[in-house]
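Missing here is one protein chain; the remaining ones are kept as they sit in the complex.
Showing subunit A:
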Amino acid sequence: MSHADTMPKPRRNVELLLLVLALSVSIGANALTSIDEQTSLDTDFWFQSSLLAVASLVFHVVLRLRAKYADPVILPLVVALNGLGLAMIHRLDAPGDDTGNNQLRWTVIAMAVAIAVIWFLKDHRVLRRFTYISLAVSALLLILPLVPGISAGEILGARVWIRLGPMTFQPGEVAKITLAIFFAGYLSSNRDLIMLAGRKIGPMQFPRFKDMGPMITAWLVSIGVLIFQRDLGSSVLFFGLFIVMIYVATSRISWVVIGLTLILGGGFVASKVFSHVALRVDSWLNAFTEEVFGRSPGGSGQIVEGLFGMASGGLVGTGLGQGRPNLVPFANSDMIIASFGEELGLIGLFAIVMMYLLLFTRGFRAALGTRDAFGKLLACGLSFAVALQCFVVIGGVTRLIPLTGLTTPFLAAGGSSLLANWIIVGLLLMISHTARGPVDTSPMQPGRTPEAQKPAAPAGGRQDRNATQTLPDAPTEAVKHL
């Protein structure tokens, strides 16, 4: 086996070095916005910078203590993205606005939660025991915004927020994690059944209904609730997650074909039935016609102004703090990519897209490296969720696809999204820790998942039987290789 030949290296010093570079990007961005606005670096600036630096370094130390072999580039990438977002939100704050500081508070909370995940979870395989619980939790989270009393009502045409004391929270963001856990747990146990059993119709093989039941239910719940909440973006996100995880688990291209057909068909039906979807599609196709531009609600003004902003940025941008991105509505949340396009130009925007791409590849690297099917599926699902979110947002802002209300991970203003994405980072770091770390060959201890102790796939007969003993909900016949 490959991992036996070389000693795995923790590479935490590389991470520290890259983290310092990432922090200099974040703090540099914040400083530039202040300099360009002709204000001196005030105590506010120093407070924000030191808070971000301290939080990231604490995260780094926790990784040294708890997940020594975690991937060294994930944390710097995320800190750089989050820092850029903070600087831009702070820069877009009109006098008296508090969005920047609010975002900083949420960053610290989110990092603390991610640290707690790494500190207390220790091993991602524990999550597999919560397969069906996480399905129930996802359903609950998705239904919460519709419950009167907790619901924050309809904000900007979507009912996706709940009220928690003085704050609002978007439970759908957390639901994408719990859904990914459910899909990973369910598919890693029932993969073979779905692949082997079932009838063949033409070139495609369809699984038996009883094997697919829970998956279809999960999908219907997420889609159904989202139709009632009128949140197109999350609906696309959950559906994409569903298709990709089942494709990764079974490697059947027929799933992708079925999925794309359903998306296109569903999108066509939705654009005929739901007025808000029809408006979105219309303002995407006919963005530059006068009546669509000025229409309210559902006009294309936001997209077109964002495009004008990016055009005025050109190749190298106007410089941080020197453009006028605040002319675009929601410049600090939905349209933050357009704000970056204007002030950092194509070169800067590509740097940001590149960071997302690198983050995504690291997630998949963790999935390739880890030795259990559940971890593989979970890492694939989570990193794909982040990537799909980027595609939907950046594609929408650049008018490649209709604009939908998803948040740009780590950049956009919004606490729930930040929290959910930092939890995803925590989980990816845990998975990469087991993927890159040395194989634990010590004797099994009671109470721990036996899969954790044993190396790789082919030598798997025994460990599978052990796994079934500790996991009562896993079917006995299931074989859990990927």
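By definition in this document, a residue touches a chain if its C-beta (ideal position, glycine included) is under 8 Å from a C-beta of that chain, and two chains touch if they have at least 3 such contacts; residues count from 1.
Quick note on the criterion: contacts and distances are computed from a predicted model.
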{"item": "Listed names \"Chemotaxis protein CheA\", \"Sugar ABC transporter permease\", \"FHA domain-containing protein\" or \"Hydrogenase formation protein HypD\", with the criterion being the UniProt name of the chain not displayed", "value": "\"FHA domain-containing protein\""}
{"item": "Residue in contact with the excluded chain [from A:Asp44, A:Asp123 or A:Asp192]", "value": "A:Asp192"}
{"item": "Contact residue for the chain not shown (choose from A:Val54, A:Leu285 or A:Val316)", "value": "A:Val316"}
{"item": "Omitted-chain contact residue, chosen from A:Pro76, A:Gly233 or A:Gly341", "value": "A:Pro76"}
{"item": "Residues of subunit A (touch criterion as defined above) contacting the omitted chain", "value": "2-3, 5-6, 9, 11, 14, 17-18, 21-22, 24-25, 28-29, 32, 35-36, 38, 72-73, 76-77, 80, 192, 195-197, 316-317, 319-320, 322, 344-345, 347-348, 351, 354-355, 358, 361-362, 369, 457-462, 465, 476-477, 479, 481"}
